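Supplied in structure tokens, the structure appears directly below.
Excluded from the complex is one protein chain; the other protein chains are retained at their positions.
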Amino acid sequence: MKKSSFFDKFIIALVELIVYFYLMIFFRIESVWILIITILLLVVIFYLSKKYKKTFDYITNIFNKNSKFATFFIVILLILFPFVSKLIVPLYIYWLLITIQTFIFSIVALGLNFQAGTTGVMNLSSAAFYGVGAYTAGYLALHYKLPAILTIPIGGIAASIFGLLLFIPIFRTRGQYFALITLAFGYMFVLSLNNLDFVGGPQGLKNVPPINLFGYNFQKAPFGTHFYVNYYYFVLIILFITLFVFQRLYNSWIGLTLNYIRDDEPAAKGCGVSTNIWKLMTLLIGNFFMGVGGAIYAHMIGFISPPNFTLTISLLIISIVLLGGSDNIIGVLVGAFILVLVPEKLRVITEYRVMLYGLLIVLILIFRPKGLIPFKERKYHESIAKES
Amino acid sequence: MSGFAVILQILFNGIMLGIQYSMIAVGFTLFRGVLNVLNFSHGDVFMVGAFVSMTLIGAFGVMSATGFTYIGMIIIIFLLSMLIVGIIGVVFERLAVKPVSKGPVTMSLLATLGLGIAIREAVRLFYPRGGESKKFPELFHKLFEGTKGAFEFSGVIFRYENILFLIIGVVVVLVLAFFINKTKMGLAIRAVAQDGECALMMGVNKDLIIDVTFLIGSALAALAAILYGLYYNTVVFDMGALMGVIGLSAAVVGGLGNIYGAIIGGFVFSLTEALSAAFIPRGSEFMDVVAFAVVILFLIFRPSGILGEKVFERV
Partner (left out) sequence: MQKSVKIITSILLLLLVVSLVSFNVGCTKKEKQVVKLGFIGPLTGKYAKMGLGGLNSFKLAVKQWNESGKNKYVYEVVSFDDEGVPQKGVEVATKACSDPEIIAVAAHYNSMVAIATTDVFHKFGVVNVVWGAVLPSITYGNDYPEVCRVNGTQVEQNEANAQLVVDKLGFKKFAIIYDTTDYGRGHLQYFKEALARRGITPIAEEGIVIDQKDFTTVLTKIKALNPEVIYFGGLTPEGVNIKLQMDKLGIKAQFLGTSGIKSDDFNNALGEHAEGVICMLDGAPVEKLPGGKEFMEAYNKAGYQEPPEAYGPFAYCAANILMRAIEKVGPDRAKVIEEVNKTDYEDIIGKIHFNEYGQNDVPLATPYVSQDGQWVPWDDSLYAKGERVLPGIAYREGKEWVNPYKKP
């Protein structure tokens, strides 16, 4: 075991480097062909994985054994991303921005995944909570000159508190009726935003100040790069925190309880689980992260308006969760990558993007209702795992 | 014009909207009955109806016809667009709605939302200049040529064509009630809605009934769309999104599964809007918000709606 460990790590690093540089090429080449080639490549890899199953299993096994090293190496690669991409990709600023947006949507989708995936609370107004965070942060920063270190968590808390408005519905309804309520709620939110003057109506909030952390202005470009690099690292850190929190929650007894509620609510109730309280809890926790995502977005882009938070955006977030595989943290990241980052490559087809979202949701639900990476059955003990 | 007349005028306009809302709400109620699906793509089928009838009016050259051909063409256009949209509705049902209806209800709701977006965007992308708002022809213009097109009653304007809409609305409700209550097909629809498996056992062709239901529901949406187009004179590709949610809300308020409930719900929704526009300060901006708030209250405290029966939770 120990003898091969260095070699294993070498292979892991190699695989990750290839993916990493392939991504760079993907960013660099300004043509739709790269996307087609990528899809073909994925198909070939899928085919090979079936044919040479042994070797493939060997590699996945290496990853499973050295998961810590694999994560560590990915983190290093991600940290180096702005600098490496600057050397290779001519439009790196743009792709940096898109990557940041992918991360923000990952944070928001992780929040929704906790509600819809883990607990089965189908929240169709995630964009509204994302919007509450954005508007709260933007408003406080604009009118009360609060620093971002305060506005971002306050944005999250505001989204949570706003979620409390739904506490009666969550106590009294469930399933599709609750989904309907959240849907109407999302509509009400956007309609109100359009009509409320103090948040700018259809004009939205503009000139939201950039993040200023302990006197360091994010508008400055560090090391001759670009100011988006600051946001990149900031969002990366928040994303890691979010991942850590949800990973811990999922693996704890809380995650188990919530899964129980999702799978069979009356039974859970029968076992003494206070389902309503737990559902409310997931709503609060999930909303907090959505709000944080929104707050960061408001500070970074500097402009927010009602169209940022409509049902279409809610559906985008839901399709991120569904595509990757609900109740699966890695799946959510994959979903965000496919739905936020990849379509940017299709500049020619950007027009068709929303339609593709719609079709994708239908197709996934018909043909692969569990997503690309379905969640695995929980394994509690090595011996049980081996038996099955 | 007195304050009372203003309110009367607003109420009359509310009724005009109520007709359209009811027709869409009926579709939701019917679908929910036979398939146990909240079919969100219905709002976009409604939008397709507007575009189909608009295209037909252009293709037939109705605007240049006169006399009996003119009236005949109007009737043909009404029937033909209802038929076409009905078939479109059935196609969507076969392709997407029925396949997902077997899964969990929230998932099928999501799938139909996605389907709706796909339809909407397809119209935007593939209809010539589909992203712009389109002028809907003034179809009844010639019927009232020579008259002022409206009569005034103590300051309130009643347009003849609006009164015609009202008549159409009442006729449609009566025909529908007759169909559902007095015909064999109507009986079969009610049977499937009540207990699908049992109906199957009694020799009812369930798939056929589902198709027929979608045909009727979508045709009603097409009719609503024509009325909408004539009322507002503009149609746009995303008009179905809000209309779908309103139609469903109306169905919920009236009581899902009850056709009369859906009709009443449509009027409750539109009159709530009209009254909040009239009485709440800056109400015309917040009327939809108030209406949705009413719906949420209904969902929480009386999910079975005004006319619905008590809903039992199945475990």
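When the chains are written out, they are named A and B in that same order, and each has its own residue count from 1.
One rule holds for everything that comes next: a contact is a pair of C-beta atoms (placed from the backbone, for glycine too) under 8 Å apart; a residue touches a chain by one contact, two chains touch by 3 or more.
Nothing here was measured: the structure is a model prediction, and the numbers come from that model.
Every visible chain touched by the undisplayed chain in the complete complex is listed here: A, B.
Of the listed residues B:157, B:177 or B:200, the one in contact with the hidden chain in the full complex is B:157.
If you put the hidden chain back, the residue from B:181, B:205 or B:234 that touches it is B:234. Even with one chain removed from view, subunit A keeps its contact list with that chain: residues 7, 10-11, 14-15, 17-18, 21-22, 24-25, 28-31, 55, 58-59, 88, 90-91, 93-94, 97, 194-195, 197, 201-204, 206-207, 219, 227, 301-305, 307-308, 351. Take subunit B: the residues that touch the chain left off the picture are 1-3, 5-6, 9-10, 13, 17, 129, 131-133, 135, 150, 152, 157, 159, 232-234, 236, 239, 274, 277-278, 282-285.
As a convention for this text, only the chains that are shown with their structure count from here on.
The geometric centre of subunit A is 37 Å away from that of subunit B, both derived from CA atoms.
Considering their complex, residues 38, 96, 99-100, 103-111, 113-122, 125, 241-242, 245, 248-249, 252, 282, 285-286, 288-289, 292-293, 295-296, 299-301, 303, 315 of subunit B touch subunit A. Every residue of subunit A that touches subunit B in the complex is listed here, in rising order: 122, 124, 168-169, 172-173, 175-177, 179-181, 183-185, 187-188, 191-192, 194-195, 266, 311-312, 315, 318-319, 322, 351-352, 354-355, 357-362, 365-366, 369.
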